[in-house]
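If you scroll down you'll find the structure; I have some questions about it.
Missing here: one protein chain of the complex. Every other protein chain is in place.
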Amino acid sequence: MLSTLITGLVLGGTYALVAMGLTLQYGISRIMNLAYGETLIFAAFAAFLLFTTFGINPILGLVIILPVAFAVGYVIYGVMMQPLVTRSKKSGTLEVDSILATFGLLFVIQGVMLVAFGSNYTSYNYLNVGINVLGANIAANRLLAFALAVIIGATLFYVLTRTRWGTTIRAIAVNPNAAPLVGIDVNRTARFAFALGTMLAASGGVMISMYQTFNASMGVVFTMKALVIVIMGGLGNLMGALVAGLLLGVVETLVATYVDPGLTLAATYLIFLAVLLWKPAGLFGKAAGR
Amino acid sequence: MTVFSRRSVLRAIGLAATLLAGVGTAAVSAQDRTSVKIGYAISKTGANAGGAGITTLPNYQLWVHEVNEAGGLEMPDGSRLPIEVLEYDDRSSSEEVVRAVERLATQDQVDFILVPWGTGFNLAVAPLFDRFGYPQLAVSAVTDKAPEFVQRWKKSFWLLGGGHDYTEALSKILLDQQAAGTINGDVAVISVADGFGIDLITAARQSFADAGLNMVYDVTYPVGTTDFTPMLNEAAASGADTFVAFSYPPDTFALTQQAQVAAFNPKVLYLGVGTGFPVYQANNGDKIEGIMSLGGIDVNNEAVMDYRARHEEFIGQAPDWWGSVITYASLQMLEEAIKRHGLDREAVSAELSTGTFDTVLGETKLEDNQLRQLWFGGQWQNGNFVAVAPSDREGASAPILPKAPWPAQ
Partner (left out) sequence: MTRTILGFALVALGLAALAWLPTQVGAYGVGLLLGMTGYVVLASAWALFSGPTRYVSLATVAFFGIGAYTVAVLSETLPYWAVLLVAAGIGLAVALVVGLATLRLAGVYFVIFTFGLAELIRQLVTWYEVNVTGTLGRYIFLPISPEQIYWQLLALAALTIGIGWLIARSRLGLALKVIGDDETVAAHTGIDISGVKLALFAVSATIITLVGAIQAPRWTYVEPSIVFNPTISFLTLIMALLGGANRLWGPALGAIPLFLLFEWLSANFPSHYSIILGLMFIAIVFVVPRGVLAGVEDLWKRLRRKGEAA
């Protein structure tokens, strides 16, 4: 039982890591980013390339990939999202516009990956050694992803709740219209949050590339898993994403062990639907919907 | 105003219809042929792209390249016509693949159509191949219903066997090993909840029961599962010496990694699709020694090994060890049949059904429109995925069991 729980928590760590970037982008920048999973897969391919052609291991690879991802996110927001945000101030159609625009972006990134890397399954082995954690054999690479998720979660949570900048961000998440009244530059903060979200997606991609097979068409799987977790946790709530991600991991493992592995995904969606019906704004959401 | 615009819309539709019809007739009236049009729809994007990009598409490209290098397809009169390829992406959607084949047959009026990838898609297009009179050489479709389909669609050919063939070959190996005292009679099986996995697990339940093998663990997992630790733990706890997974490529890769982490060492480790992929060998090195799966190659067959070398040189990666060579052989059969009967699809189909062909597999002849000279089980031995079943067929290697434990970490 204990080892099942630990396995589940570690699996959940991956989910949480993937979801935290999206919750930043969605909760703060108000962009429903359907191309999120593609960014993640792109980073996975980058890590794969660095590892196989240049012999740079994925952990060092993070040092290269993360700043690039941040810059890319910053540029994408500036070029693509900014005009939409500005326009939507009058029409209030940001949600639909961002769905459409990032849907296009999804195809572009996917197409570029197909041309550059082909459609084949890609995988490599790194740090695939068992580590004994309280009687459960856990792969070191998964453990690393779990640790990264917890560290990122804790750091961002601290920053958001204890610093002035964090208060700014939360103010925007709560009420983007009133934030400028107290002298907050909504645009700059939203852009920063979007770039940070892209960076988190990339870190998730690098981690996942170490132990999971991926191909250019797989991004949407991650986007959807992340969306489910983000909504369950409550929009823009990092702690919520972390808890919801871990919860899903534990539930999947418990169901696979004690009920039937065939029902793991069904259980995921069942829990998700149940949480929404019980708390329409997610586990940690305060507003009654938006 | 409205009336006028409606009328012009109608006129435009009529014009479009005439144009469409016109294009059709133009294609037919071109008497002096300068090429043979061969078309196909394949999943270049979407969920099926990973499989199609290994087993099917590279072999189409290689074959077309080689035929055109040699001056084209040989006709009965000895002349050669180069192949002109029409390629569509079905985006892994049934509706798209159906429409693409309709387009190839009626709009582009190609001379021959190559098959899409996957059991479901081959079935989806089978009625169309039949209706438009094209021979269908279905390769990447494992189905026990092939005899039935042959009755229904006379020009369909099924080249990769059915689930029973594979599971019976496996249970025979297991029985032999049990008789030799290598393993116990307990088997733990997991399968992916998708066409391939279900077909094989249903067949396996039957085959194992017939053989008197005891299935102590039998579960199915959804497509997209990434963490197999719970299932591996349960399988290990079941005490079975044999672990079988009818899995898809991502699952096969994950299972291999996670079995090492969990130090799970069954005496027989049998995994599904993907075990024969080049990337599998590249990633896992010599750790794959002793792992078994579907398919296999007779490494002493020089024609096959030569094909593998050419494939690697032209495509840039080796073919897989199961379906690729069959795909290539099916194209050689088509090439040979065209050489004998030209572009008459009716005659070519009849020839495929009854003729004997010289392919990379050796002398190849279909029985009841199905290829039966197949390798149903293979094992990684010294860096090659060698064929071990059926053991009485010439070229089979003996399985080396029990599989050695994973190297210490």
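Labels for the chains are A and B, by order of writing; each one numbers its residues from 1.
Definition applied: a contact is a pair of C-beta atoms (placed from the backbone, for glycine too) under 8 Å apart; a residue touches a chain by one contact, two chains touch by 3 or more.
Predicted model only: the values in this text are computed from it and were never measured.
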Which of A:Val63, A:Val115 or A:Leu134 touches the missing chain? It is A:Val115
Give the residue, chosen from B:Leu81, B:Ala193, B:Met231 or B:Val386, that touches the chain omitted from the document. B:Ala193
Touching the absent chain in the whole complex: find that residue among B:Val98, B:Ile173 or B:Ala387. B:Val98
Tell me, which residues in chain A touch the chain that this view leaves out? 26, 32, 80, 83-84, 87, 91, 93, 95-97, 99-101, 103-112, 114-115, 220, 224, 227-228, 231, 235, 260, 262-263, 265-266, 269-270, 272-273, 276-277, 280-282, 289-290
Even though one chain is hidden, which residues of chain B still touch it in the full complex? 2-3, 6, 10, 13, 17, 20-21, 24, 44-47, 87-89, 91-96, 98-100, 102-103, 105-107, 119-120, 123-124, 126-127, 132, 152, 193-195, 198-199, 202, 220, 222-223
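Just so we're on the same page, only the chains that are shown with their structure count from here on.
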Please work out the Cα centroid separation of chain A and chain B, and write it as a whole number of Å. 36
Applying the document's contact rule, which stretches of chain A touch chain B when the two form their complex? 3-4, 7, 11, 14, 110, 114, 118-125, 128-130, 137-139, 211-217, 221, 252-253, 256-257, 260-262, 264-266
In their complex, what parts of chain B are in touch with chain A? 43-47, 49-50, 52-54, 92, 190, 193, 219-222, 224-227, 229-231, 233-234, 249-250, 253-254, 257-258, 260-263, 274, 277, 279, 283-284, 317, 409
